[in-house]
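Note that one protein chain of the assembly has been removed; the remaining protein chains are unaltered in position.
As written, the chain order gives the labels A, B and C, with residue 1 at the start of each chain.
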Amino acid sequence: MTDPRPICALGAAAPQTCRIGAVTLTENADLGLASLALRRGAAVPQIGVALPGPGGWAEGSGIAAFWTGPEQWMVEFPGRAAADVAGELIAAAPGCSITEQTDGFVAFEITASEPQLLALLSRLVNIDPARLGPGTATRTGFHHMSVFVIRRAADRLALIGMRSAAGTIWHALVEAAQRQEVPA
Amino acid sequence: MTRLAGGLIDRARNLNFTFDGRTYAGHPGDTLASALMANGVRLVGRSFKYHRPRGVFSAGSEEPNALVELRSGARKEPNTRATMAELYDGLEAASQNHVGPLGFDLLAVNDLFSPFFAAGFYYKTFMWPRAFWEKLYEPAIRRAAGLGSLSMQPDPDTYDKRFLHCDLLVIGGGAAGLSAALTAARAGARVILADEDFCLGGRLLAESHLLDDAPATEWVARVQAELAALPNVRILPRTTVFGAFDHGVYGAVERVADHLPQPGAQVRQTLWRITARGAVLAAGAIERHIPFQNNDRPGIMLAGAMRAYANRWAASPARRVAIFTNNDDGHRTALDLAAKGVEIAAVIDPREGVRTQGDYPVIAGLVENAKGRLGLTAIKVAARGGSQWIDCDALGVSGGWNPNVHLSSHHRGRPVWDAALQAFLPAKDGPPGLVCAGAVAGQGGTAAALRSGADAAVVALADLGITAHAPDLPRAEDAAQNLHPLWHVPGKGRAWVDFQNDVTVKDITLAHQENMRPVEHLKRWTTLGMATDQGKTANVTALAVMSELTGKPIPETGTTIFRPPYSGVSLSVLGGGDTGPHFRPRRLTPTHEWARAQGAVFVEAGPWMRAQYFPRPGETTWRETVDREVLATRKGVGICDVTTLGKVDVQGPDAGEFLDRIYANAMKSLRVGMVRYGLMLREDGTAWDDGTCARLGDAHYVVTTTTANAGPVYRHMEFCRQCLWPELDVQLISTTDAWAQIAVAGPNARRLLERIVDGFDLSNGAFPFMACAELTVCGGLRARLFRISFSGELAYEIAVPARYGQALAERLMEQGADLGATPYGTEALGVMRIEKGHAAGNELNGQTTAQMLGLGRMVSTRKDAIGAVMSRREGLAAERRVLVGLQPVDAADPVVAGAHLFAEGAPQDTSSDQGWISSACFSPHVGSAIGLGFLMDGAARMGEVVVGANPLQGQTVRLRVVPAHFIDPEGERLRD
Amino acid sequence: MLIPHPLLGLRDAQEFTYLGDAALLNRPDGMAEGAEAAFAEYVYLRDNPAGLHRELWFHEQGDRSWLVVTRDTTTHQILGAELARDVKLKGGAA
């Protein structure tokens, strides 16, 4: 019996990537995710990244986290989708409510120069770019769904949405990038 | 040709265009209206009701007459204002609303019969015979009414929707708007400057006077250049801010490519959703006219527009023109036109002692009639010495200016009458954060507008904590208008107030006579202000006429408020976000691609696409396929993707207590490693959702919901957690998408699963019905296993991380080949659950109770839970319809969901109605159609024959009432 | 519309799902005497004021917080917003 082979959220064996003008869109299929919620009276656990406050995204060493709700975070494990990241987190944060989320989501990494990225952002979500500087993350509405938007750097944005809607999200991103490309 | 010298057009380039099939030439900088004017075209359209010949009346978005169908084919755009259509090479335009040629519209016969079509006439006739309304009168009215026509083809262009955020939105790029934008920009505020025109400058472009001794365009260019260079400023030309919504949200449409010959792949228009912390409304003013007999002749237009055409577009409607004005502004038109070599036949001015300001004659009097059906030839002027006809080919009319207060009343604030200005000024209770400037605020002089723009910006920014200072502003004129109110010229005949809808002073008089006096009655009775121009040039004048009739001052007669949009917005850009196949998100299951490869037919299940059935070669009907899938499952083993069920992870020390309160039945007592069926009620006691609750650990449960209710149930659970019982230590998170969940059902289910689990004991003793476990499969893949059954067979649901769903399906098919493994879709799933008597969406329709579903005993009386109390209300307790099975007496008969149930022999009417069939299918197991339904006292009527009536499709079928378990009523199969 | 989220600042109201009067925080005790009458009132009757209204909004597309928003139903002006959880723990909606 051979190991079962995973597929990416967009349905192919390999992640999709696409360059439209100055914008590069990449399906990040290797991102491990686990949610962490504090139980009552629990101290904020030390997990290798300082858990940020509302609207925040923080990077540790090989690990990152963003705030998702009061006393709730999503912990990112870049490149470790195949691992039991929830199991590791449970070990690191005993007494917290941890849920594996790697497969609940699809992550798209977007790179472009800052002005291009902000122009694209204006086509995607109703968030004031002035409040979405590097190191911030928020969940917001997107084409009748919700997505997490993470500003990883001035020129890098991640958009994380429901895995089952990966195709719809990808389509919307590609279309937005294409509209941007057309000279006005 | 009536092209003059000068103007802001690029004469070096010619743009060819067609109007009603004839080719003309214009220049960059022209609008369709200015180009037509420069080509001597005066007759441009027909009015709505009387099909009167009409020409260009204005130079802006207030245009009531010059409506055309622009472009052709699928891009045809009806009712387009020629005054707003920027000329491009190859522009195609056609006049509209006529039968026969524009110059000889057969429907102009309406005008001859106009006495019969007085205001409100249609309310008084066309009543007999009754059937004639839909058959005869209404179709005729409909054909005659309407304006342009749609192509009836989908719009081929693309549209964009974007969000913007700023400190200050400046609406209007004229003197006041530019000065406001400059003030704010220099203060470092984030500024958006939007103007509906394709050039900034607003009225400054239409005037000849100087700013700091130079043409105003120089200042405009300087300011524009400074603004464009600043990173904190975004200039949006060709952008109409059409609505002021709550909390500083403004809607705007940018016409990105409407001025280009080939819109092609380009975005045609963008809908901007602007969130502004503050705003300055500097939208200027719209000139009003003065109704007199036949004042709608082509060639009669607003005097300010005439001046704009001369100064900006170097076009004049005629070589010899007259002006009719009650204020000094009309004289300015005479001066400017005269300076461009246009002959001024006369300026007719009713004010006492007005003298000419240049080389033109002034007549103290009134214009009381006009000649020239297809184009003005002469006006009749009444002066002290008597009446005379004066030849002229165009007449500019100025009755004063109405501030463009529209957006300031979008929050329903009422404009305020200013007696000194004889105009309505913006409402005091306008949208918070919106400050008015320039002509909108009654500061119509250029110097005043410049100043008030800067002041408005300073005030608006101060509210935001931003300090700004007015910049040095150029010297400019500030002439008073010296207006003497004149609302219409009394006399016989028809004097138009609302041009497009053909509302005349007589109509208003009649409305008054018939007691349609409140302004809303007036509007509705006469259709005043209801045309595409929204009465921009008519409303205030009509009020004034009514005020004259009632003898009450204008503000007591009424005001009208304005509603969005400020001017027409194409449905394509408003609704152009997600349409066609992208109307709503499409959620795919983890086995979607695999199912597609198996030839699955998919069906929409809310946002999801699910495999409906898997046809095989040779199968000719879907029923054949579904029967095979059902039988294969019941005989061997079937597999089905059930990922779409909602899954919620519930953790925390109080998780059990929490679940006890949200489920009608008990959950706290569930042992670790076991699953329980759960029923949720709404707080009103009605059955809401069902699913399973699995206890994976002491403080860890996983709850499933129906596909349809996944979102609402999660929301409700958060409501319970945060709003009702925040003291409980429990945490929730949705995991619907995280797990690919596959049902494995049928007598061979265990044997199949045994081949993939990693050393896990699946024996009935070790893993009985309603057990659950976390385990690994296929050599180390994390999985969850639930022994639950929707089909009534020995069945499991196995969940693996979503990315492995497809691999799991493949593995199951591969390993189960010799066991008869068969994929099945939602149809077979439905058949099997009906055979088993499980309720689904058709039964859990929000109108049924636990008792009706036969689950009454699940509602615990020993604890409080959502809906428990209300489920005991008299009306619910007294409900006698309960879920039963139904089987046709004649096995060949159909059973149809949606049929109603009657006792045999009872009349088929509402009062005898005893229930309905909720679900039906053909059961290959039973060998006939079967159904589930709710029947009055059904539990006591087993074996009785009732009638299933479907009069909608002419069916009446005798049905035997049977228990709602067509298969394995004792449940031996699933416990085996 | 913009909702002033107490943790996240002004957010597009589109991200929220509206439920209704914040009196829904004050669920009666289902095991108490006269519970049916109390529930009938709780479930069905509303003050429905023209003016200030304390109401529940769920940040469905955001952080999944339930908020109690104070809003004027005649002008839509919003005077404040709190986490519903905090309001409930303080003793429920007045």
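Just so it is clear, a contact is a pair of C-beta atoms (placed from the backbone, for glycine too) under 8 Å apart; a residue touches a chain by one contact, two chains touch by 3 or more.
One rule holds for everything that comes next: contacts and distances are computed from a predicted model.
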From "phosphoenolpyruvate--glycerone phosphotransferase", "Spermidine/putrescine import ATP-binding protein PotA", "Urea ABC transporter permease subunit UrtB" or "N-methylglutamate dehydrogenase subunit A", the hidden chain's UniProt protein name: "N-methylglutamate dehydrogenase subunit A"
Partner chains on view for the chain not depicted: B, C
Options B:572, B:748, B:789 or B:923, residue touching the unrepresented chain: B:572
Residue, one of B:11, B:143, B:552 or B:857, that touches the chain absent here: B:143
Contact residue for the chain not shown (choose from B:209, B:351, B:373 or B:412): B:412
Among B:426, B:590, B:685 or B:924, the residue in touch with the chain that has been omitted: B:685
On chain C, residues whose C-beta touches the chain left out of the figure: 1, 13-14, 18-21, 37, 40-41, 43-50, 53, 55, 71, 73-76
Where the missing chain touches chain B, by residue: 48, 75-79, 115-116, 118, 121-128, 130, 133-134, 138-139, 141-143, 145-155, 161, 243, 245-246, 249, 251, 271, 273, 410-412, 506, 510, 513-516, 518, 520-521, 524-525, 527, 530-532, 534, 563-565, 568-572, 574-584, 586, 603-605, 682-686, 688, 841-842, 845-847, 870, 873-878, 896-900, 908-910, 913, 916-919, 949-953
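Keep in mind that, in the parts below, only the chains that are shown with their structure count from here on.
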Gap in Å, rounded to a whole number, between the CA centres of chain C and chain A: 30
For chain B paired with chain C, centre-to-centre distance based on mean C-alpha positions, whole Å: 27
Chain A residues counted as touching two or more neighbouring chains: 72, 126, 145
Residues of chain C whose C-beta touches two or more other chains: 12, 60, 64-65, 83, 85
Chain B residues within the chain C interface of the complex: 245-249, 275, 411, 432, 683-684, 711, 715, 718-719, 722-724, 726-727, 863-865, 868-870, 872-873
Residue ranges of chain C touching chain A (in the complex, touch as defined): 7-9, 11-12, 14-15, 60-65, 83, 85
Parts of chain A lying in touch with chain B, wherever the complex brings them together: 1-9, 11, 29, 35, 37, 39-40, 72, 81, 84, 97, 99-105, 122-123, 125-130, 143-145, 162-168, 171-172, 179, 182-184
